[in-house]
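The next block holds one structure in the form of structure tokens; read it before the comments.
All protein chains of the complex are present and in place, except for one that has been dropped.
Right, chain A next:
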Amino acid sequence: MEVGRLPISASQRGKLIAAGYTTLSSFSSLSPSHLARDLKISDNEAAEIMRVASHSHRLDGSAAGCGTVNGAQTAWDMLHEEEMFPRITTSCMDLDNILGGGINCKEVTEIGGVPGIGKTQLGIQLAINVQIPVDYGGLGGKAIYIDTEGSFMVERALQIAEACIEDMSECGGLLRKDFQACQLKMHPNNILENIFYFRVCSYTEQIALINYLDKFISEHKDVKIVIVDSVTFHFRQDFDDMALRTRLLSGMALKLMKLAKDFSLAVVLLNQVTNKYIDGSFQLTLALGDSWSHSCTNRVILYWNGNERYAYIDKSPSLRSASAPYSVTSKGIRNSASNCKRIKMM
């Protein structure tokens, strides 16, 4: 039944089938007004259905190469394309090393950990690091920060931005001899201006915002990172219908993946932890359940090891499992100050 695969509403599909049109070819040659009369819908609705049907029909008939698909890329092209997109540094060298250079664009990275481990700090640091100019090895882009818990502190962001500019000037002084020529024109206020902040207070607002981001980012093409802090908050408490929650979350995950791919930006989702009974004992895992754990490309878990903060790569298609220490200082996320800075391979 080909009509079943058209992206139209259930009532329109029901009307089409009741009138006997079960395949695309059966009504593609009709005029919209004829169809409207048959189905007893408005002319506009009929025209919309015809448009969607002819789009699908056109795709069927277009011949591409031998067995290839329109819009597909070969692996060779993708390999070379990846080299064009620099990664977003986290300002902690150990962390960057296990991440293969930093947070990757075109991927959805989920970062989860116990409260107080530094997730929001990492989020703010990334929102600032994405703005590092291209000359200094960064992306020179803007950031979108979606706050669901109200944990974004502007004063802290200002502090981290000032520290970042100081680091860049130091670096600039070391690398370049003619420091006058490439004077750093950045001011902490500029950095704060380039962070687009959204505060959402319910899950419907969160879903509506993610649907709207498509339009927003087409208007602000230099956004290079979207941070959601945290993606769990509105879905954890008082959700009666678990099946609905799973559907909403997987729909949201697909939209975020699409955003990351279409606009070549990085999506970072911050998540909370929960206890789960696995193999006879309670273990700490990320919240939102099993289905959500498949909705990200990479997953990083932050945990305490003694008095130190560690990050562990839990899931990645191309990075190997490793953990690295980091610390949260007044300047933001930095290397851990302990003596042994070896990266542990698992």
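In the analysis below, a residue touches a chain if its C-beta (ideal position, glycine included) is under 8 Å from a C-beta of that chain, and two chains touch if they have at least 3 such contacts; residues count from 1.
Following the convention adopted for this analysis, contacts and distances are computed from a predicted model.
The subunit not displayed here is recorded in UniProt as "RecA family profile 1 domain-containing protein", chosen from "N-alpha-acetyltransferase 35, NatC auxiliary subunit", "RecA family profile 1 domain-containing protein", "Carbonic anhydrase" or "TATA box-binding protein-associated factor RNA polymerase I subunit A". In the complete assembly, the contact with the undisplayed chain comes from A:82, out of A:43, A:82, A:135 or A:193.
Screening A:46, A:108 or A:191 against the full complex identifies A:108 as the residue touching the chain left out. Touch with the chain that is not drawn comes from one residue among A:114, A:153, A:244 or A:337, which is A:244.
Of the candidate positions A:124, A:270 or A:296, contact with the hidden chain is made by A:296. Against the chain not displayed here, chain A makes contact via residues 1, 4-7, 10, 13, 19-23, 26-27, 29-30, 56, 59-76, 78-79, 82, 106-108, 243-244, 246-248, 250-251, 253-255, 257-258, 260-261, 277, 289-291, 293-297, 299, 314-315, 317-318, 320-321, 346.
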